[in-house]
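The structure's right below; bear with me while I get my questions together.
Our next item is chain A:
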Amino acid sequence: MKFNRNLKSFLILLAVLIVFYAAGPQFYSNGAFFETLAVFMILSLSFNLIYGFTGYLPFGYAAFFAIGAYGFGIGIIRNFGLVQSILMGGLFSLALGLIFSPMLKLRGAYFAIANLAAFEGVYYIISNQSLASITRGPYGISTSSVYNFQQTYWVSIGVLIFVVILTYLFRISNFGLALKAIRDDPLVASLSGINVGLYRSIAWLTSALFAGFSGAMFGWFLSFFYPESVFSINYSLFAIVFTIFGGAGTLIGPILGTGFLYTIYYSVGLFYPLYFTLIFGVLVILLILFLPEGLKKIISKYLKWEML
Partner candidate 1 sequence: MLKINDLVCGYGNLNIIKGISFELGANEIKVLLSLNGGGKTTLLKCLSGLIPTKGGKITLEGKDISNSSPRERVKAGMLYIPEWGIFPSLTIRENLILASSATRQRGNSDISSTLEYFPDLKNRLSEKAASLSGGQRKILMLAMAVASGSKLLLLDEPSSGLSPAYVDRVLDTVKMLKEKGMTFLIAEQNTSFSEISDELILVELGNIASRGKYEELRKNDEIKRKFFSL
Partner candidate 2 sequence: MLVTKGIWKNFGKLSALKDVNIEFKEKGIIAIIGPNGAGKTTLVNVITGALREDSGKINLDGKEINRLPPHARIRMGISRTFQIPRPFSNLTVLENIRIGSLFSGNSNKREIEEDTERIMKLLGIKSIEGKQAGKLNTEERRLVDLGRALASRPKYIFIDEMGAGLAEGEVISLSKLIKKIQIEEEMSLIYVGHVMKLVKELESPVAVFSEGSPIFQGSFEEVISNDEIIKLYLGDRYAKN
């Protein structure tokens, strides 16, 4: 019964997403907006897999996004082919996730800061002059040889749908239930027979993989980027704020949060380019002070509906 209701919500959501992305550009011809929106939806949903389901708050999450873009870019400049390069974006990020995984034994602030420091470390490696032969160092990477907006757009939507399905599976499965239990109390979860380390790692690596894909999509779309254009803490912030605003640990929350806030961010950026970061910063403070559990709470309180 509950299962069927979830399935119904899920199918409606999928349909809405597809219609939105197919029809959207017909009404508002700025394709870049829809493309970046899709990229950030993938990023938020990936972030949600780790934060929403396990409670880990990786501040350096943008490292996965950035390394995804670099994996893609390096593939392209080495002429590995488009599909291979996209996969490389994901795999680079997955590899970074593996390297970072010892951090999972840390909790709370320790984890957040270790992650942030690791993010900086990766940035300084990638942007290092002496690695310019591989990463182009500080000079940036051009992927313009494969630039094709329509293609980028539809592949991005494809990845988005994939991560939506994945999140749905997280949400309804026993695996997801175990993650929720781990989030509540890892010791008791372990004493209930849950392999805490393994389950966390799976969530972490899946999250890293898809953040990598979102970065690859972004790198593809940008067609030229410097280390600073992808290694920005702002992308961590996007993922965190969009997810929390919508409702962490749900499927619809990050989608709704990204859709809503990124649209605001984008419009403020269009009309008040000087003030948009300032306004966004203030918005974040107000959000966390007055709406810490996001739309999830409002919806369950006023509409009496538990968000999928």
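By definition in this document, a residue touches a chain if its C-beta (ideal position, glycine included) is under 8 Å from a C-beta of that chain, and two chains touch if they have at least 3 such contacts; residues count from 1.
The candidate set was assembled so that all candidates are chains of the complex that A comes from, given by their letters.
Model, not experiment: these values are computed from the prediction.
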Chain A in this complex - touching candidate among 1 or 2: 2
Candidate 2-facing residues of chain A, complex: 174, 177-178, 180-181, 183-185, 187-197
